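Structure in C-alpha coordinates, see below.
Just one protein chain is left out here, and the rest sit where they should.
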Amino acid sequence: MEHHALNCAQRLDQKLDAEARAIVLPSFKEVLASIRVYLLKQNSEVDQVNNIYQLLKEKKSGPVGLIALGPEFDAGPTDFHYRLRSGSRLSFGITLHESNSRCSLVAYRFHLHIGGNKGPTFFRFDLNRSAHVHPLVEPRSHMHPGQDNVRLPSPALEPLEVLDRIFHVIATAE
Amino acid sequence: MPTETEVNTRLDRRERFRIYMQKLNPTAPAQTVIELGLASTDLHESLYEKLAARADLDPGSQQLLVGGIGSGKTTELLLAQRWLNEKQESVCLFIDISAETDLSGLHSGAIVAGFGVHLSRAFRNSAAGKGLSKIDSSEVKKYTDEVKHFAFGKTESIWVPDDDYPEQEYEPDEEPDYEPDYEPGHYVRRTTPGKLQPPFPALQRDLKEITKALEFFISRLRSQQLDTVVIFDGLDRLLTPEKFWSVVHQDFRALRSLGVAVLAAAPLSVLYGKGRSVTDHFDRVHHIASVSIDPGKTAKLKSVLVQRGAAELALRPDIERIAKASGGVLRDLITLARDAGEAAYLDGSDGIKSTHVRAAAKQLGEGYLRGLSAGQLKLLRKLARDRSIDLSSEPAVELLATRRILEYSATDFRVHPALEPLIKLKEENA
Partner (left out) sequence: MPEFAAQRPFEVGRRIELRGPSSYAWLVVTLADSEPEALDNLILEIAAATSLPFRVLNIQDLSFEDVQAHLHQPDADGVVLSGFQDFDPPIWSKWDVNRSRFQRPGPIVLLLTTAELSRFCSLAPNLRSFVGGSIFPLASSGGQLSEAEKSQRIQDLEKHYGTSSQDVIQRAQDGILPPEPQFVEWLVLLGRGDLV
(Lines give C-alpha, C1' and ligand atoms only; values in the text may rest on other atoms or scores of the structure.)
Protein backbone atom coordinates (compact mmCIF):
# COMPACT_ATOMS: atom_id res chain seq x y z
CA MET A 1 0.00 0.00 0.00
CA GLU A 2 2.74 2.36 0.95
CA HIS A 3 4.65 1.59 -2.22
CA HIS A 4 1.51 2.36 -4.25
CA ALA A 5 1.01 5.57 -2.28
CA LEU A 6 4.61 6.56 -2.95
CA ASN A 7 4.26 5.92 -6.67
CA CYS A 8 1.04 7.98 -6.83
CA ALA A 9 2.66 10.77 -4.88
CA GLN A 10 5.61 10.73 -7.27
CA ARG A 11 3.36 11.03 -10.30
CA LEU A 12 1.33 13.79 -8.67
CA ASP A 13 4.49 15.67 -7.72
CA GLN A 14 5.71 15.53 -11.30
CA LYS A 15 2.43 17.08 -12.39
CA LEU A 16 2.65 19.77 -9.74
CA ASP A 17 6.21 20.48 -10.77
CA ALA A 18 5.24 20.78 -14.44
CA GLU A 19 2.39 23.12 -13.56
CA ALA A 20 4.67 25.29 -11.46
CA ARG A 21 7.19 25.54 -14.29
CA ALA A 22 4.45 26.46 -16.74
CA ILE A 23 3.50 29.59 -14.82
CA VAL A 24 4.84 32.67 -16.57
CA LEU A 25 4.57 36.04 -14.88
CA PRO A 26 5.37 39.58 -16.11
CA SER A 27 8.62 41.35 -15.23
CA PHE A 28 9.81 41.44 -11.62
CA LYS A 29 8.87 45.13 -11.24
CA GLU A 30 5.39 44.50 -12.61
CA VAL A 31 4.81 41.55 -10.29
CA LEU A 32 6.01 43.65 -7.36
CA ALA A 33 3.75 46.54 -8.36
CA SER A 34 0.75 44.25 -8.82
CA ILE A 35 1.22 42.74 -5.33
CA ARG A 36 1.67 46.20 -3.83
CA VAL A 37 -1.48 47.49 -5.53
CA TYR A 38 -3.43 44.39 -4.46
CA LEU A 39 -2.48 44.90 -0.82
CA LEU A 40 -3.07 48.67 -1.01
CA LYS A 41 -6.60 48.10 -2.24
CA GLN A 42 -7.27 45.37 0.28
CA ASN A 43 -5.98 47.57 3.05
CA SER A 44 -7.83 50.70 1.97
CA GLU A 45 -11.13 48.87 1.53
CA VAL A 46 -11.04 46.47 4.47
CA ASP A 47 -8.17 46.23 6.89
CA GLN A 48 -7.03 49.85 6.96
CA VAL A 49 -4.21 49.58 9.51
CA ASN A 50 -1.22 48.60 7.37
CA ASN A 51 1.41 50.82 5.76
CA ILE A 52 2.05 48.73 2.69
CA TYR A 53 4.87 50.95 1.50
CA GLN A 54 6.78 50.18 4.66
CA LEU A 55 5.86 46.49 4.90
CA LEU A 56 6.46 45.24 1.37
CA LYS A 57 10.15 44.67 0.57
CA GLU A 58 12.18 43.52 -2.38
CA LYS A 59 15.73 42.43 -3.12
CA LYS A 60 17.37 41.24 -6.29
CA SER A 61 20.48 39.18 -6.77
CA GLY A 62 21.31 38.73 -10.43
CA PRO A 63 18.28 37.35 -12.23
CA VAL A 64 16.62 36.17 -9.00
CA GLY A 65 14.42 38.49 -7.00
CA LEU A 66 12.76 38.24 -3.61
CA ILE A 67 9.48 39.94 -2.65
CA ALA A 68 8.87 39.70 1.07
CA LEU A 69 6.49 40.93 3.73
CA GLY A 70 6.90 40.16 7.39
CA PRO A 71 9.47 37.90 9.08
CA GLU A 72 10.95 34.72 7.66
CA PHE A 73 9.23 32.68 10.38
CA ASP A 74 6.06 33.47 12.28
CA ALA A 75 6.97 33.35 15.94
CA GLY A 76 4.34 35.81 17.10
CA PRO A 77 2.92 39.18 16.04
CA THR A 78 5.35 41.85 14.85
CA ASP A 79 5.06 45.31 13.38
CA PHE A 80 6.11 43.87 10.05
CA HIS A 81 3.13 41.57 9.49
CA TYR A 82 0.12 42.51 7.41
CA ARG A 83 -2.67 42.65 9.97
CA LEU A 84 -6.14 41.63 8.92
CA ARG A 85 -9.25 43.10 10.44
CA SER A 86 -10.11 39.69 11.91
CA GLY A 87 -6.96 39.68 14.00
CA SER A 88 -5.09 37.31 11.69
CA ARG A 89 -1.63 38.20 10.39
CA LEU A 90 0.09 37.48 7.08
CA SER A 91 3.73 37.15 6.09
CA PHE A 92 5.16 35.89 2.83
CA GLY A 93 8.24 35.48 0.67
CA ILE A 94 8.18 35.00 -3.11
CA THR A 95 11.26 34.23 -5.16
CA LEU A 96 11.18 34.73 -8.91
CA HIS A 97 13.64 34.13 -11.71
CA GLU A 98 13.56 36.87 -14.32
CA SER A 99 14.63 36.44 -17.91
CA ASN A 100 13.73 38.58 -20.91
CA SER A 101 11.27 40.67 -18.84
CA ARG A 102 9.33 37.58 -17.79
CA CYS A 103 9.41 35.75 -14.49
CA SER A 104 9.06 32.14 -13.49
CA LEU A 105 8.28 30.96 -9.99
CA VAL A 106 11.21 29.64 -8.01
CA ALA A 107 9.57 29.31 -4.61
CA TYR A 108 7.10 30.94 -2.26
CA ARG A 109 5.69 30.77 1.24
CA PHE A 110 2.52 32.50 2.44
CA HIS A 111 1.87 32.12 6.16
CA LEU A 112 -1.50 33.22 7.55
CA HIS A 113 -1.72 33.02 11.31
CA ILE A 114 -5.37 32.86 12.31
CA GLY A 115 -6.71 35.17 15.00
CA GLY A 116 -9.49 33.79 17.19
CA ASN A 117 -9.86 30.39 18.82
CA LYS A 118 -11.63 28.31 16.23
CA GLY A 119 -10.08 25.93 13.70
CA PRO A 120 -6.43 25.65 12.63
CA THR A 121 -4.02 28.20 14.08
CA PHE A 122 -2.45 28.83 10.70
CA PHE A 123 -2.54 28.09 6.98
CA ARG A 124 0.62 28.09 4.93
CA PHE A 125 0.97 27.81 1.18
CA ASP A 126 4.44 26.66 0.14
CA LEU A 127 6.09 26.15 -3.20
CA ASN A 128 9.46 24.50 -2.72
CA ARG A 129 12.39 25.20 -4.99
CA SER A 130 12.40 21.62 -6.22
CA ALA A 131 10.85 18.23 -5.50
CA HIS A 132 11.54 16.54 -2.20
CA VAL A 133 12.92 13.02 -2.00
CA HIS A 134 9.69 12.00 -0.24
CA PRO A 135 6.89 13.63 -2.19
CA LEU A 136 4.18 11.84 -0.21
CA VAL A 137 5.37 13.66 2.90
CA GLU A 138 6.43 16.85 1.18
CA PRO A 139 4.98 17.58 -2.25
CA ARG A 140 6.74 20.35 -4.13
CA SER A 141 3.65 22.54 -3.92
CA HIS A 142 1.59 22.07 -0.76
CA MET A 143 -0.56 23.59 1.90
CA HIS A 144 -0.22 23.26 5.71
CA PRO A 145 -3.60 23.14 7.43
CA GLY A 146 -2.37 24.32 10.78
CA GLN A 147 0.43 21.79 11.33
CA ASP A 148 4.08 22.06 10.27
CA ASN A 149 4.43 18.36 9.59
CA VAL A 150 1.24 17.96 7.59
CA ARG A 151 1.55 19.00 3.96
CA LEU A 152 -1.27 18.46 1.56
CA PRO A 153 -0.56 18.79 -2.16
CA SER A 154 -2.04 21.88 -3.76
CA PRO A 155 -1.52 23.31 -7.22
CA ALA A 156 1.12 25.98 -7.66
CA LEU A 157 -0.63 29.31 -7.89
CA GLU A 158 0.34 32.78 -9.07
CA PRO A 159 1.04 35.07 -6.09
CA LEU A 160 -2.20 37.05 -6.52
CA GLU A 161 -4.18 33.80 -6.68
CA VAL A 162 -2.74 32.80 -3.30
CA LEU A 163 -3.69 36.21 -1.89
CA ASP A 164 -7.22 35.75 -3.27
CA ARG A 165 -7.55 32.50 -1.27
CA ILE A 166 -6.23 34.19 1.83
CA PHE A 167 -8.38 37.32 1.72
CA HIS A 168 -11.51 36.09 -0.02
CA VAL A 169 -11.76 32.50 1.21
CA ILE A 170 -9.95 31.93 4.49
CA ALA A 171 -10.30 35.44 5.96
CA THR A 172 -13.96 35.72 5.07
CA ALA A 173 -14.68 32.37 6.68
CA GLU A 174 -13.25 33.49 10.04
CA MET B 1 -14.65 38.81 9.05
CA PRO B 2 -16.29 42.27 9.25
CA THR B 3 -19.93 42.26 10.34
CA GLU B 4 -22.66 43.51 8.07
CA THR B 5 -22.98 46.59 10.26
CA GLU B 6 -19.31 47.35 9.91
CA VAL B 7 -19.46 46.99 6.12
CA ASN B 8 -22.55 49.23 5.96
CA THR B 9 -20.92 51.83 8.18
CA ARG B 10 -17.88 51.89 5.92
CA LEU B 11 -20.04 52.23 2.82
CA ASP B 12 -22.10 54.99 4.46
CA ARG B 13 -18.97 56.90 5.36
CA ARG B 14 -17.62 56.64 1.86
CA GLU B 15 -20.95 57.66 0.38
CA ARG B 16 -21.18 60.68 2.69
CA PHE B 17 -17.77 61.86 1.64
CA ARG B 18 -18.47 61.18 -2.06
CA ILE B 19 -21.63 63.30 -1.93
CA TYR B 20 -19.69 66.06 -0.16
CA MET B 21 -16.98 65.98 -2.85
CA GLN B 22 -19.46 66.21 -5.67
CA LYS B 23 -21.15 69.26 -4.19
CA LEU B 24 -17.88 70.97 -3.30
CA ASN B 25 -16.09 70.62 -6.64
CA PRO B 26 -14.18 73.78 -7.56
CA THR B 27 -13.62 72.66 -11.15
CA ALA B 28 -17.15 71.58 -12.00
CA PRO B 29 -18.50 73.57 -14.97
CA ALA B 30 -20.34 76.66 -13.72
CA GLN B 31 -23.44 75.72 -15.72
CA THR B 32 -23.62 72.37 -13.91
CA VAL B 33 -23.30 74.07 -10.52
CA ILE B 34 -26.20 76.38 -11.39
CA GLU B 35 -28.39 73.54 -12.69
CA LEU B 36 -27.82 71.57 -9.48
CA GLY B 37 -28.99 74.54 -7.43
CA LEU B 38 -25.60 74.91 -5.75
CA ALA B 39 -24.76 78.42 -6.97
CA SER B 40 -25.24 81.21 -4.45
CA THR B 41 -27.15 83.91 -6.26
CA ASP B 42 -26.60 86.57 -3.64
CA LEU B 43 -22.91 86.11 -2.91
CA HIS B 44 -22.18 89.27 -4.87
CA GLU B 45 -25.52 90.95 -4.03
CA SER B 46 -27.30 89.66 -7.12
CA LEU B 47 -24.87 91.40 -9.42
CA TYR B 48 -26.17 89.28 -12.30
CA GLU B 49 -29.53 91.03 -12.04
CA LYS B 50 -27.92 94.43 -12.42
CA LEU B 51 -25.97 93.24 -15.44
CA ALA B 52 -28.99 91.67 -17.09
CA ALA B 53 -31.39 94.50 -16.33
CA ARG B 54 -29.10 97.10 -17.83
CA ALA B 55 -28.59 95.00 -20.98
CA ASP B 56 -32.35 94.50 -21.19
CA LEU B 57 -33.25 98.16 -20.82
CA ASP B 58 -30.45 99.61 -22.86
CA PRO B 59 -29.84 97.83 -26.16
CA GLY B 60 -26.38 98.59 -27.40
CA SER B 61 -25.03 99.15 -23.90
CA GLN B 62 -21.66 97.65 -23.05
CA GLN B 63 -20.75 96.49 -19.57
CA LEU B 64 -17.65 94.90 -18.17
CA LEU B 65 -17.51 92.41 -15.35
CA VAL B 66 -14.14 92.57 -13.67
CA GLY B 67 -12.87 90.24 -11.02
CA GLY B 68 -9.87 88.17 -10.06
CA ILE B 69 -9.31 84.56 -11.04
CA GLY B 70 -11.84 82.32 -9.35
CA SER B 71 -14.09 85.17 -8.15
CA GLY B 72 -17.23 83.79 -9.78
CA LYS B 73 -17.49 85.86 -12.96
CA THR B 74 -18.66 82.99 -15.16
CA THR B 75 -21.36 82.10 -12.67
CA GLU B 76 -22.66 85.70 -12.60
CA LEU B 77 -22.65 85.87 -16.39
CA LEU B 78 -24.53 82.58 -16.72
CA LEU B 79 -27.05 83.72 -14.12
CA ALA B 80 -27.49 86.92 -16.15
CA GLN B 81 -28.17 84.83 -19.23
CA ARG B 82 -30.72 82.78 -17.32
CA TRP B 83 -32.43 85.96 -16.09
CA LEU B 84 -32.66 87.34 -19.63
CA ASN B 85 -33.89 84.05 -21.08
CA GLU B 86 -36.64 83.85 -18.49
CA LYS B 87 -37.87 87.29 -19.52
CA GLN B 88 -38.08 86.11 -23.14
CA GLU B 89 -37.60 89.60 -24.47
CA SER B 90 -34.21 89.05 -26.00
CA VAL B 91 -32.02 86.49 -27.63
CA CYS B 92 -29.10 86.12 -25.26
CA LEU B 93 -25.97 84.48 -26.61
CA PHE B 94 -23.34 83.19 -24.19
CA ILE B 95 -19.99 82.82 -25.88
CA ASP B 96 -16.90 81.45 -24.18
CA ILE B 97 -14.59 82.91 -26.74
CA SER B 98 -11.72 80.69 -25.65
CA ALA B 99 -13.74 77.66 -26.70
CA GLU B 100 -14.16 79.21 -30.17
CA THR B 101 -10.60 80.15 -30.93
CA ASP B 102 -7.06 80.57 -29.65
CA LEU B 103 -7.18 83.42 -27.15
CA SER B 104 -3.42 83.82 -27.13
CA GLY B 105 -3.47 84.69 -30.82
CA LEU B 106 -6.68 86.71 -30.80
CA HIS B 107 -6.99 89.64 -33.20
CA SER B 108 -9.60 92.15 -34.22
CA GLY B 109 -12.57 90.59 -35.99
CA ALA B 110 -12.54 87.31 -34.06
CA ILE B 111 -15.09 88.44 -31.50
CA VAL B 112 -17.53 89.61 -34.14
CA ALA B 113 -16.90 86.38 -36.05
CA GLY B 114 -17.76 84.27 -32.99
CA PHE B 115 -20.81 86.43 -32.36
CA GLY B 116 -21.94 86.04 -35.97
CA VAL B 117 -21.72 82.24 -35.87
CA HIS B 118 -23.77 82.06 -32.68
CA LEU B 119 -26.24 84.67 -33.92
CA SER B 120 -26.96 82.92 -37.20
CA ARG B 121 -27.43 79.63 -35.36
CA ALA B 122 -29.75 81.23 -32.79
CA PHE B 123 -31.73 82.89 -35.55
CA ARG B 124 -32.30 79.62 -37.40
CA ASN B 125 -33.49 78.02 -34.15
CA SER B 126 -35.82 80.89 -33.26
CA ALA B 127 -39.41 81.50 -34.32
CA ALA B 128 -38.15 84.24 -36.64
CA GLY B 129 -36.07 81.70 -38.49
CA LYS B 130 -38.83 79.20 -39.14
CA GLY B 131 -41.55 79.04 -41.79
CA LEU B 132 -39.71 81.42 -44.10
CA SER B 133 -40.59 82.14 -47.71
CA LYS B 134 -38.27 80.96 -50.45
CA ILE B 135 -36.78 84.41 -50.92
CA ASP B 136 -36.24 84.84 -47.20
CA SER B 137 -34.71 81.37 -46.88
CA SER B 138 -32.27 82.12 -49.62
CA GLU B 139 -31.33 85.40 -47.92
CA VAL B 140 -30.80 83.56 -44.65
CA LYS B 141 -28.57 81.08 -46.41
CA LYS B 142 -26.63 83.83 -48.14
CA TYR B 143 -25.95 85.72 -44.93
CA THR B 144 -25.26 82.54 -42.98
CA ASP B 145 -22.63 81.61 -45.55
CA GLU B 146 -21.12 85.08 -45.36
CA VAL B 147 -20.82 84.79 -41.62
CA LYS B 148 -19.32 81.33 -41.96
CA HIS B 149 -16.78 82.49 -44.48
CA PHE B 150 -15.84 85.46 -42.36
CA ALA B 151 -15.38 83.21 -39.36
CA PHE B 152 -13.82 80.10 -40.88
CA GLY B 153 -12.47 81.28 -44.21
CA LYS B 154 -13.30 80.14 -47.69
CA THR B 155 -11.77 78.62 -50.76
CA GLU B 156 -12.65 80.13 -54.11
CA SER B 157 -11.59 79.72 -57.71
CA ILE B 158 -9.73 82.67 -59.15
CA TRP B 159 -9.00 83.21 -62.86
CA VAL B 160 -5.30 83.92 -63.37
CA PRO B 161 -4.23 85.05 -66.84
CA ASP B 162 -1.08 83.45 -68.17
CA ASP B 163 0.40 86.72 -69.36
CA ASP B 164 0.57 90.17 -67.83
CA TYR B 165 -3.05 91.25 -67.95
CA PRO B 166 -4.21 92.52 -64.62
CA GLU B 167 -5.71 89.83 -62.51
CA GLN B 168 -9.45 89.49 -63.00
CA GLU B 169 -11.50 88.03 -60.24
CA TYR B 170 -14.91 86.69 -61.04
CA GLU B 171 -17.06 83.75 -60.22
CA PRO B 172 -17.00 81.01 -62.90
CA ASP B 173 -20.69 81.41 -63.62
CA GLU B 174 -20.54 85.18 -64.02
CA GLU B 175 -20.37 86.84 -67.40
CA PRO B 176 -16.75 87.95 -67.98
CA ASP B 177 -15.98 91.36 -69.46
CA TYR B 178 -14.23 89.78 -72.39
CA GLU B 179 -14.34 86.46 -74.09
CA PRO B 180 -12.30 84.10 -71.82
CA ASP B 181 -11.71 81.81 -74.78
CA TYR B 182 -9.42 84.49 -76.18
CA GLU B 183 -7.64 85.02 -72.88
CA PRO B 184 -5.07 82.38 -72.04
CA GLY B 185 -5.13 81.59 -68.34
CA HIS B 186 -6.34 79.16 -65.74
CA TYR B 187 -8.27 78.90 -62.49
CA VAL B 188 -6.48 78.57 -59.21
CA ARG B 189 -8.02 77.82 -55.84
CA ARG B 190 -7.32 80.45 -53.25
CA THR B 191 -8.06 79.95 -49.60
CA THR B 192 -8.78 82.96 -47.45
CA PRO B 193 -8.34 82.18 -43.77
CA GLY B 194 -11.15 83.11 -41.42
CA LYS B 195 -11.01 85.02 -38.19
CA LEU B 196 -11.44 81.95 -36.06
CA GLN B 197 -8.71 79.80 -37.54
CA PRO B 198 -5.29 79.74 -36.01
CA PRO B 199 -2.65 80.75 -36.85
CA PHE B 200 -3.90 84.23 -37.46
CA PRO B 201 -2.80 86.02 -40.58
CA ALA B 202 -1.61 89.59 -40.52
CA LEU B 203 -4.39 90.67 -42.83
CA GLN B 204 -6.79 93.30 -41.62
CA ARG B 205 -10.34 92.62 -42.66
CA ASP B 206 -12.85 95.39 -42.66
CA LEU B 207 -15.51 94.53 -40.12
CA LYS B 208 -18.03 96.43 -42.21
CA GLU B 209 -18.12 93.64 -44.76
CA ILE B 210 -19.79 91.37 -42.24
CA THR B 211 -22.01 93.99 -40.60
CA LYS B 212 -24.69 93.74 -43.28
CA ALA B 213 -25.12 90.02 -42.62
CA LEU B 214 -25.34 90.60 -38.88
CA GLU B 215 -27.80 93.47 -39.37
CA PHE B 216 -30.03 91.12 -41.31
CA PHE B 217 -30.36 88.68 -38.41
CA ILE B 218 -30.61 91.32 -35.72
CA SER B 219 -33.33 93.28 -37.51
CA ARG B 220 -35.35 90.12 -38.18
CA LEU B 221 -35.19 89.27 -34.49
CA ARG B 222 -36.14 92.82 -33.58
CA SER B 223 -39.18 92.52 -35.80
CA GLN B 224 -40.24 89.74 -33.41
CA GLN B 225 -39.69 92.10 -30.45
CA LEU B 226 -36.47 90.40 -29.54
CA ASP B 227 -33.34 92.38 -28.75
CA THR B 228 -29.93 90.79 -29.03
CA VAL B 229 -27.63 90.50 -26.06
CA VAL B 230 -24.24 88.84 -26.19
CA ILE B 231 -22.20 87.72 -23.20
CA PHE B 232 -18.50 87.11 -23.75
CA ASP B 233 -16.68 84.96 -21.20
CA GLY B 234 -12.98 84.24 -21.28
CA LEU B 235 -11.67 87.66 -22.28
CA ASP B 236 -10.52 88.22 -18.69
CA ARG B 237 -7.74 85.76 -19.39
CA LEU B 238 -6.09 88.36 -21.59
CA LEU B 239 -4.33 89.47 -18.47
CA THR B 240 -3.12 92.91 -19.57
CA PRO B 241 -5.40 95.84 -20.39
CA GLU B 242 -3.40 96.55 -23.57
CA LYS B 243 -4.01 93.08 -24.95
CA PHE B 244 -7.66 93.19 -23.92
CA TRP B 245 -8.24 96.54 -25.60
CA SER B 246 -6.37 95.69 -28.77
CA VAL B 247 -8.62 92.67 -29.22
CA VAL B 248 -12.00 94.13 -28.33
CA HIS B 249 -12.13 97.79 -29.30
CA GLN B 250 -12.99 97.50 -33.01
CA ASP B 251 -15.29 94.54 -32.51
CA PHE B 252 -17.16 96.09 -29.62
CA ARG B 253 -17.57 99.30 -31.59
CA ALA B 254 -19.12 97.30 -34.40
CA LEU B 255 -21.48 95.58 -31.96
CA ARG B 256 -22.50 98.90 -30.46
CA SER B 257 -23.34 100.24 -33.90
CA LEU B 258 -25.58 97.20 -34.39
CA GLY B 259 -27.44 97.91 -31.17
CA VAL B 260 -26.29 94.68 -29.55
CA ALA B 261 -25.93 94.82 -25.77
CA VAL B 262 -22.61 93.41 -24.60
CA LEU B 263 -21.60 91.91 -21.27
CA ALA B 264 -17.96 90.87 -21.08
CA ALA B 265 -15.59 89.52 -18.48
CA ALA B 266 -12.46 91.62 -18.36
CA PRO B 267 -9.09 91.32 -16.61
CA LEU B 268 -8.70 92.86 -13.18
CA SER B 269 -5.81 94.96 -14.49
CA VAL B 270 -8.23 97.29 -16.31
CA LEU B 271 -9.05 98.83 -12.92
CA TYR B 272 -5.52 99.89 -12.15
CA GLY B 273 -2.76 102.02 -13.59
CA LYS B 274 -2.77 102.37 -17.36
CA GLY B 275 -5.69 99.96 -17.60
CA ARG B 276 -8.13 102.52 -16.28
CA SER B 277 -8.37 104.27 -19.66
CA VAL B 278 -10.03 101.11 -21.03
CA THR B 279 -12.95 101.35 -18.64
CA ASP B 280 -13.83 104.81 -19.98
CA HIS B 281 -15.17 103.15 -23.13
CA PHE B 282 -17.82 101.17 -21.30
CA ASP B 283 -21.19 102.17 -19.94
CA ARG B 284 -20.72 100.34 -16.72
CA VAL B 285 -17.89 98.45 -15.05
CA HIS B 286 -18.89 96.01 -12.32
CA HIS B 287 -16.19 94.83 -9.97
CA ILE B 288 -16.36 91.55 -8.07
CA ALA B 289 -14.09 92.23 -5.12
CA SER B 290 -12.95 89.55 -2.74
CA VAL B 291 -15.67 88.84 -0.20
CA SER B 292 -14.97 90.12 3.28
CA ILE B 293 -13.34 87.77 5.76
CA ASP B 294 -13.30 90.25 8.62
CA PRO B 295 -14.57 88.99 11.97
CA GLY B 296 -18.34 88.91 12.01
CA LYS B 297 -18.57 89.38 8.28
CA THR B 298 -18.06 85.87 6.98
CA ALA B 299 -21.76 84.99 6.87
CA LYS B 300 -21.95 85.09 3.08
CA LEU B 301 -18.98 82.82 2.58
CA LYS B 302 -20.25 80.40 5.20
CA SER B 303 -23.67 80.32 3.58
CA VAL B 304 -22.05 79.32 0.29
CA LEU B 305 -20.49 76.34 2.02
CA VAL B 306 -23.62 75.40 3.93
CA GLN B 307 -25.72 75.59 0.77
CA ARG B 308 -23.37 73.02 -0.74
CA GLY B 309 -23.61 70.65 2.19
CA ALA B 310 -20.43 71.50 4.11
CA ALA B 311 -22.28 71.14 7.41
CA GLU B 312 -22.62 67.40 6.74
CA LEU B 313 -18.95 66.98 7.55
CA ALA B 314 -17.75 70.19 9.20
CA LEU B 315 -18.79 71.98 12.36
CA ARG B 316 -19.36 75.72 12.45
CA PRO B 317 -15.88 76.66 13.76
CA ASP B 318 -14.23 74.75 10.90
CA ILE B 319 -16.57 76.27 8.34
CA GLU B 320 -15.48 79.65 9.70
CA ARG B 321 -11.82 78.62 9.40
CA ILE B 322 -12.30 77.58 5.79
CA ALA B 323 -14.05 80.87 5.00
CA LYS B 324 -11.20 82.89 6.50
CA ALA B 325 -8.45 80.89 4.83
CA SER B 326 -10.09 81.39 1.42
CA GLY B 327 -9.52 85.14 1.54
CA GLY B 328 -13.03 85.55 0.13
CA VAL B 329 -12.08 84.02 -3.23
CA LEU B 330 -14.96 81.79 -4.29
CA ARG B 331 -12.93 79.06 -6.00
CA ASP B 332 -10.44 78.93 -3.15
CA LEU B 333 -13.35 78.63 -0.71
CA ILE B 334 -14.68 75.56 -2.50
CA THR B 335 -11.18 74.15 -2.99
CA LEU B 336 -10.36 74.41 0.71
CA ALA B 337 -13.63 72.79 1.73
CA ARG B 338 -13.03 69.98 -0.75
CA ASP B 339 -9.41 69.45 0.27
CA ALA B 340 -10.23 69.49 3.97
CA GLY B 341 -12.83 66.81 3.30
CA GLU B 342 -10.33 64.78 1.36
CA ALA B 343 -7.79 65.01 4.17
CA ALA B 344 -10.43 63.91 6.68
CA TYR B 345 -11.38 60.90 4.58
CA LEU B 346 -7.82 59.73 4.05
CA ASP B 347 -7.18 60.26 7.74
CA GLY B 348 -9.96 57.81 8.60
CA SER B 349 -11.91 60.57 10.32
CA ASP B 350 -15.71 60.75 10.20
CA GLY B 351 -15.68 64.52 9.84
CA ILE B 352 -13.50 67.53 9.16
CA LYS B 353 -11.30 68.76 11.98
CA SER B 354 -9.16 71.87 12.31
CA THR B 355 -6.03 69.88 11.39
CA HIS B 356 -7.59 69.02 8.05
CA VAL B 357 -8.47 72.65 7.37
CA ARG B 358 -4.94 73.71 8.28
CA ALA B 359 -3.43 71.08 5.98
CA ALA B 360 -5.66 72.21 3.11
CA ALA B 361 -4.80 75.88 3.68
CA LYS B 362 -1.10 75.09 3.74
CA GLN B 363 -1.32 73.23 0.42
CA LEU B 364 -3.17 76.15 -1.14
CA GLY B 365 -0.66 78.63 0.23
CA GLU B 366 2.26 76.60 -1.09
CA GLY B 367 0.81 76.86 -4.58
CA TYR B 368 0.67 80.64 -4.26
CA LEU B 369 4.18 80.77 -2.82
CA ARG B 370 5.81 78.70 -5.54
CA GLY B 371 7.30 80.68 -8.42
CA LEU B 372 7.49 84.04 -6.63
CA SER B 373 10.55 86.13 -7.36
CA ALA B 374 12.58 87.90 -4.66
CA GLY B 375 11.09 91.24 -5.76
CA GLN B 376 7.56 89.91 -5.50
CA LEU B 377 8.23 88.49 -2.04
CA LYS B 378 9.53 91.87 -0.95
CA LEU B 379 6.34 93.57 -2.18
CA LEU B 380 4.18 91.02 -0.38
CA ARG B 381 6.08 91.41 2.87
CA LYS B 382 5.67 95.15 2.66
CA LEU B 383 1.96 94.78 2.09
CA ALA B 384 1.63 92.34 4.99
CA ARG B 385 3.56 94.70 7.24
CA ASP B 386 2.29 98.13 6.20
CA ARG B 387 -1.06 97.26 4.56
CA SER B 388 -0.08 99.52 1.68
CA ILE B 389 0.73 98.82 -1.97
CA ASP B 390 1.51 100.91 -5.01
CA LEU B 391 -0.72 99.56 -7.75
CA SER B 392 0.74 101.73 -10.45
CA SER B 393 3.63 99.29 -10.59
CA GLU B 394 3.33 96.34 -12.92
CA PRO B 395 4.72 93.75 -10.44
CA ALA B 396 2.02 94.73 -7.97
CA VAL B 397 -0.74 94.46 -10.58
CA GLU B 398 0.64 91.07 -11.58
CA LEU B 399 0.42 89.88 -7.97
CA LEU B 400 -3.15 91.11 -7.93
CA ALA B 401 -3.94 89.33 -11.20
CA THR B 402 -2.48 86.06 -9.90
CA ARG B 403 -4.36 86.34 -6.59
CA ARG B 404 -1.41 86.61 -4.29
CA ILE B 405 -2.82 90.03 -3.42
CA LEU B 406 -6.56 90.30 -2.85
CA GLU B 407 -8.62 93.44 -3.23
CA TYR B 408 -11.50 94.02 -0.81
CA SER B 409 -12.16 97.61 -1.79
CA ALA B 410 -10.42 100.43 -3.63
CA THR B 411 -8.22 100.98 -0.58
CA ASP B 412 -8.11 97.61 1.11
CA PHE B 413 -5.55 95.19 -0.30
CA ARG B 414 -4.15 92.22 1.56
CA VAL B 415 -1.90 89.23 1.03
CA HIS B 416 -3.94 86.06 0.48
CA PRO B 417 -4.41 84.58 3.99
CA ALA B 418 -3.27 81.13 2.87
CA LEU B 419 -0.02 82.65 1.61
CA GLU B 420 0.74 85.18 4.33
CA PRO B 421 1.93 82.79 7.08
CA LEU B 422 4.21 81.02 4.60
CA ILE B 423 5.86 84.29 3.57
CA LYS B 424 6.50 85.07 7.23
CA LEU B 425 7.91 81.61 7.79
CA LYS B 426 10.15 81.93 4.74
CA GLU B 427 11.44 85.24 6.04
CA GLU B 428 12.16 83.78 9.48
CA ASN B 429 14.03 80.82 8.01
CA ALA B 430 16.09 82.95 5.61
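When the chains are written out, they are named A and B in that same order, and each has its own residue count from 1.
Here is the rule we go by: a contact is a pair of C-beta atoms (placed from the backbone, for glycine too) under 8 Å apart; a residue touches a chain by one contact, two chains touch by 3 or more.
The structure displayed is predicted, hence computed values, not measured ones.
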Problem set entry | Options A:6, A:131 or A:170, residue touching the unrepresented chain | A:131
Problem set entry | Residue, one of B:38, B:372 or B:415, that touches the chain absent here | B:372
For this session: From the listed residues B:360, B:391 or B:415, report the one that touches the chain absent from this view.
Result: B:360
Seminar exercise, completed: Touch assignment to the omitted chain, from B:12, B:102 or B:390, lands on B:102
Exercise. Of the listed residues A:5, A:18, A:33 or A:150, which contacts the missing chain in the full complex?
Worked result: A:33
Problem set entry | Missing-partner contacts on subunit A, residue numbers | 29-30, 32-34, 36-37, 40-41, 44, 52-54, 56-66, 68, 71-73, 93, 95, 97, 106-109, 126-132, 138, 140
Problem set entry | subunit B residues touching the omitted chain (full complex) | 17-18, 21-22, 25-29, 69-70, 96, 98-99, 102-104, 198, 234, 237-239, 331-332, 335-336, 338-339, 342, 345-346, 359-360, 362-364, 366-373, 401-403, 422, 425-426, 429
